[in-house]
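Take a look at this one; I'll ask things after.
With one protein chain withheld, the remaining protein chains of the complex are depicted in position.
Right after this comes subunit A.
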Amino acid sequence: MKNFIFLFISFLFFQVTFSQTSGLAGIINDGEFNDVLPFANIIVKDTQTGTTTDFDGKYSLDLEPGSYTIVYSFVGYQTKEITDVVIKNGEITNTDVTLNASAGQLDEVIITTTARQNTEAAVLSFQKNSVNLLDGLSIETIKKSGASDIASAVKNVPGVSIQGGKFVYVRGLGDRYTKSILNGVDVPGLDPDRNTLQLDIFPTQILENIIVIKAATADQPADFTGGVIDIVTKDIPTREEYSVSVGATYNSDFHFKNNYLVSEKSSTDFLGFDDGLRDNPLVSHQVVPLPQQNGEAASLITQRFEKNLAAQRESSFLNYNFSATAGNQYEIGEKKLGYLASVSYRNETTYYDEYIDGQIFRKDEADKSNFQLLADRTQNGEAGINNVLISALAGLTLKSEKSKYRFNVLHVQNGESQASIFRQSNFIISSNNIIKDNLIYTQRSITNALLNGKHTFGTESDWNVEWALSPTLARIEDKDFRVTPFRVSTDSETGEETYTIEPSESGVPSRFFRDLEEINLAGKLDIEKKHSLFSYDAKTKFGGGYTFKNRTFEVLKFSIPFLNFPSATLNGDPDQILDDENIYNPDTNSGFFIRQDSNDSDSYDSDISIASAYISEEFKITDWLNSIVGLRFEQFNLNYTGERQDGTAFNDTEIINTSDLFPSVNLIFDLNEDGDKKIRTSFARTTARPSFKEASLAEIFDPISSTTFIGNIDLQPTYINNFDLRFEKYGESGDFFALSGFYKSFKDPIELSFIRRAYGQYTPLNLGDASVFGGEIEVRKNLGFIGGLENLNFNVNLSIIESRQEYSEDEKEGRLDNLREGESLDDTRQLQGQSPYLINVGFNYEDNGWNGGIFYNSQGKTLQIVGAGDVADVFTLPFHNVKLNISKSLGEKKNSTISLKFDNLLDDDIESVYQSFGGQDQIYSKWNKGQDISLGYSIRF
């Protein structure tokens, strides 16, 4: 901790040591293609002062303070003049420009506009010129929305929702249908149960922007349906640049509470990893005998384990964070060398004093006229969570006239520790009261390296080649996950409570270690050739890629049963269980001992390889129709190594081997000459593949929910046909309007289904066909048309989505058998995790260094858990979130900013309920995330 404080002070200390010259910088975009324009000319009008854009379309120019007119030009393109470009002392003015081709026009056309410095406009311009149907989110927008991680930032994109604060759903389609990529290449997910990357571990500080692609082109991977989320990390700055920011968040429900819950901490917990305190104390092949087999060894082994099993009380601290970035570019002869380094640290503390989760309510099986749900299990308690997140990004870039090389390393380290005490009452399947102490520590890390090159060849720079090699290592460790249950019996006369450990009622104390390691090796090559077709400019793109993924997953389970020991004497104190006096003693043949409960079928090792090749052609037949037609080929292989419970083993056995063609067509109709009104249509075929865990023999018991996941080795990929239609209108001052419709049909979708004849067991199945259709509307409008409101911007986006999923046999029977009197069964139901609507509304004010915004976000009632038999469906209720952000830039150079944010102004609960025909809703889970007040300070120099 000392190091950090020191570092922190040093950041503040040296801010004064830098100064900067004034000037102009920016990017020139190619209006013809969705690309930058290298070697374009920038000249200060009527002077000799000027420069050209580099390989990345970037330029920078030193200028004295004042007001200038700047001329942007390139052969074959319309020349653009921008007036009133103001350069302030010591400040770099950013101006991004898009030049359109002057095809067919002999005269030089000069377009004059005024300067607007807004990178949001740059993203919109990217969106406008893209052949893909996509939505972008610039870092500026993210900053305005006050989001600190990508998960909360990406919510502002139309049709995007976030599940559990981590996982992205695009157009209501779950993580199976959404692909997250980092700088264009595949990276491993960080949750053994999910297909996609969790986004809350990426801080916004490392971001250049986020692009959400909703319609496929041949150069995109085929395994997405809702969308591809491309996280683009920061590029090298054109000039010397340093920044530091610090912030703190106070939540009156969570912070400075003296009954906050923790488990014993290791000395490095504050750095996001465990120092070994929570390691398995046994070597990997240690034989763990029962006391009946070898009492001495059983006793010695038990003594090795950490004794802390109880959640302990202490006072909670507030959330704090800081980050720093540094970057510069140097001229080395003709070449430019740039570097960028960024670190960020976040420490968050959450405490719920009333946390309800995992309750079970059933329909009355005996009496179909009883509409009310019957409580089977109620569960509530307190939970304390501490989350530490560190990210470090370092990059080097070398640019020459015709080539650019980029090398990037990103490491994200995340440690989450959780301590909770839950009280559970069982009524139907069992009948008892149980109190549980749960101690959980999850350590996640992801290390990604990217080596990327871009080259231009040909006399007219008409060949572009881009390649990337990117290895990633991801690791998730659930370390010493401890659950200690006591049965609570209340004496009916005295009211006195007795705490006992009863294996058959409460279960025995258990602890487990899970280790997931995934290695991804991804490589790709894209080649682009500009040429002429039907006397218009056209572009052929072709290339291919290869991704190899290997995942190993291992579970080590232990429990702590006892022999000849009166458990009531512990008085319900979990920490006494492994007290020296209570550990198994061979002499008395009594006490608690460690038993190994691991199963070979819990662990697996899988490989996936995807080889791809594609070709596409972007061309025009007339002025107003831009077409891109492509075909992609992907070969997918999944090999599995694991053991079935009956002992049959798979050894690197090929489970899936598919080779498919994925055609795509995108047509863009320009409705006027400026290209600011467009209609886009697209068709593409895509796929969704089973995850490592799903296409497996794994049978994994979850002690928290008391459910067993059973893998399905026979799963097959899903194929989806996607149709999209969108009208777009781009206006002045970042105004934007879009209206979209889409339809998707799914063949053999995969969904998690409960196995009806086996209580609490579920498996992934290729279910009956499904379809999803919906519409989206997005409006971004400057309110300048109302007098005096030039500085106020309004944006709204709304998505309405309807999904229809057919039932599996088991599900249908189970539903029919449990219908209430007068209830009938629909032919289809909603897709799991699919929201019927999503809405974002925001107002943003910007003036003279002041920036303020108020934002509202919500989503409709969503099917969270598909009911099974007599257990009703669980729905997530809408969470209405209103956020308010205010910030002020200070100083002559406006290079420091103070910001104040308020979250969850409505103080809404996060709630899921069981719903059944005619009956009252019953709570599945409910908690309140409190109201956050955050204060931040950042400085650039």
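As a working rule, a residue touches a chain if its C-beta (ideal position, glycine included) is under 8 Å from a C-beta of that chain, and two chains touch if they have at least 3 such contacts; residues count from 1.
Just so it is clear, contacts and distances are computed from a predicted model.
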Chain not displayed: protein name in its UniProt record ("Heme exporter protein A", "Cell division protein", "Lipoprotein" or "Cobyric acid synthase CobQ"): "Lipoprotein"
Residue of A:Gln48, A:Gln292 or A:Ser824 in touch with the missing chain, whole complex considered: A:Gln292
Omitted-chain contact residue, chosen from A:Gln761, A:Gln864 or A:Asn928: A:Gln761
Hidden-chain contact residue, picked from the options A:Glu694, A:Asp870 or A:Asp903: A:Asp870
Option from A:Asn100, A:Ser161, A:Gln359 or A:Asn408 whose C-beta touches the chain left out: A:Gln359
Subunit A residues that touch the omitted chain in the full complex: 3, 7, 10-11, 14, 17, 242, 268, 271-273, 275-277, 279, 281-283, 285-290, 292-294, 297, 300-301, 304, 324, 326, 341, 343, 356, 359, 365-366, 375, 378, 380-381, 390, 392, 394, 411, 413, 423, 425-431, 433, 445, 487, 489-493, 495, 498, 500, 502-505, 507-508, 559, 561, 563-564, 566-568, 595, 597-601, 644-647, 699, 701, 703, 706-708, 710, 755-761, 763, 813-814, 817-818, 869-870, 923
